[in-house]
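All protein chains of the complex are present and in place, except for one that has been dropped.
The first chain written gets the first letter, and so on, giving A and B; residue counts start at 1 in each chain.
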Amino acid sequence: MTRNPKAPSQLVQEVALLLERVRTERPLVHNITNWVVTSIVANVTLAIGASPVMAHAHEEVADMARLARALALNIGTLTPYTVESMILAGKAANAAGIPVILDPVGYGATPLRVGATRRILDTVKVDILRGNLAEMAGIAGMTSDIKGVDSVGAEAPGQSVALSVAKDLKLVAVVTGPTDYISDGDRLLCVENGHPLLTRVTGTGCAATAIIGAFAAVERDYVIAAASALACYGIAAEIAADHSDGPGTFAAAFMDGLHNLRPEDVAERARLSVTRV
Amino acid sequence: MTRNPKAPSQLVQEVALLLERVRTERPLVHNITNWVVTSIVANVTLAIGASPVMAHAHEEVADMARLARALALNIGTLTPYTVESMILAGKAANAAGIPVILDPVGYGATPLRVGATRRILDTVKVDILRGNLAEMAGIAGMTSDIKGVDSVGAEAPGQSVALSVAKDLKLVAVVTGPTDYISDGDRLLCVENGHPLLTRVTGTGCAATAIIGAFAAVERDYVIAAASALACYGIAAEIAADHSDGPGTFAAAFMDGLHNLRPEDVAERARLSVTRV
Partner (left out) sequence: MTRNPKAPSQLVQEVALLLERVRTERPLVHNITNWVVTSIVANVTLAIGASPVMAHAHEEVADMARLARALALNIGTLTPYTVESMILAGKAANAAGIPVILDPVGYGATPLRVGATRRILDTVKVDILRGNLAEMAGIAGMTSDIKGVDSVGAEAPGQSVALSVAKDLKLVAVVTGPTDYISDGDRLLCVENGHPLLTRVTGTGCAATAIIGAFAAVERDYVIAAASALACYGIAAEIAADHSDGPGTFAAAFMDGLHNLRPEDVAERARLSVTRV
């Protein structure tokens, strides 16, 4: 396994191109997310230049998913009703050929979350699965120590978890943390952009899932789409941290940072690396 | 049809007076809104000087509506349960004689939204209907091209849609956009205040609906109430845009702008015009 610590310049160019494509095409991203993060998820989606919609009624989720170009699911405050909403929307998304992204918030914390995640994975073709290390390690069947919805460590490091989940479930696995790992079971990309203040604002993980959806809407290579989304996200956070005094002003500056992100920022700051297996 | 491009000075004085009345009377506005925008709706209502309350349980919506001085309904993340909540509250509001404002978010996007809007309009006397051009054109029965919950154009321009909806449904129709059009089917008012950053913050349309509710609580001429609310809203956005670097800092500055809005700001900046039919 060789690791190239330098961001391949071609990859960085692709990130900037995809950002531009998101802004030009303004893809509609249908979110079924938890009730804590609805606002930040929608605002991050708008700030990066895409268009959010939320709908969860069984009577319309499939209709709405068919209007969208990506579907982002999040089990943060799941109920049996909303899990069913996710499955109905997921099946419609599959039929329409749009990407489905799942965020298994708090996987392992309760049997309900384990069962819901498995049921969604069994009945919907999930294209991208994004979680923190503890959640993704749990899904990989590795020992993990879950505390609520925060990642507090797991035996395996992020890259082996990403590879393992991607291979087992035949999807693109995204393990986010100080370094993000993205894998389709073959390729493994690392993104080292970001800032610790992201962990002090609720919903930044969930919003990362939505923004991955926006990039997946415009780029069918989901490894590249997810890495590009996370690089842009992390760079905006770095810029925001320079203009903030704590998590409150950071949250506002982060929206500004996403909105104002320029190709030059991406070129200067992207810290992407590719590891082949 | 003659159009007076100058804001009649009497109308501008009335806007400032109504703003003062909202702040003095602090009317309670009962919102049944979507789960994405609850926080911004409540904060905008507080910032302008009114008092928000949210309640949707069937067991109490009628009781809460009777305590309020306006009822603002929003179908953004509707379910059959919340539509029923809106109808129960709407009937109580009608019986109590307080204004009912409806925001048909995403009308036309799905059959559920079309059916819910029609059912509410059929069973509740809605006093003011506020939507973007695509939603309102859809309601007017005109061809429209809906994409999720964002307005992306319609054949007819805002003023004819506002007139048509107002006449057909016998209510005050408000079509918001770069220019807002308010009509009771006879009078037509235009408000040209606002800022494009409003479109980059989620819930600003829904919050405009709530603020129209606050003004309608203190002024029974709903054309004047809605126009006044939108002028204040737009002026606060203009002031906020001068103090922000993007949608995040704008959202914070916008709350400040509403809170600090002075009669002088209204007098200097209001861009209202009256078109008689």
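By our rule, contacts are C-beta pairs under 8 Å (C-beta built on N, C-alpha and C of every residue); 3 or more make two chains touch, one makes a residue touch a chain.
Just so you know, these numbers come straight off a predicted model, no measurement behind them.
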item	value
Residue among B:Gly158, B:Gly205 or B:Gly257 touching the omitted chain	B:Gly257
Residue among A:Arg113, A:His195 or A:His259 that touches the chain left out of view	A:Arg113
Subunit B residues that touch the omitted chain in the full complex	28, 30, 35, 38-39, 42-43, 46-47, 51-57, 59-60, 63-64, 67-68, 243, 251-260
Missing-partner contacts on subunit A, residue numbers	34-37, 39-40, 76-80, 106, 109-113, 147-150, 200-203, 244-249, 251-252
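The definition used in the following text is that only the chains that are shown with their structure count from here on.
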item	value
Magnitude of the superposing rotation for subunit A and subunit B (Cα, nearest 5°)	120
Approximate Å spacing (C-alpha centroids) for the pair subunit A, subunit B	34
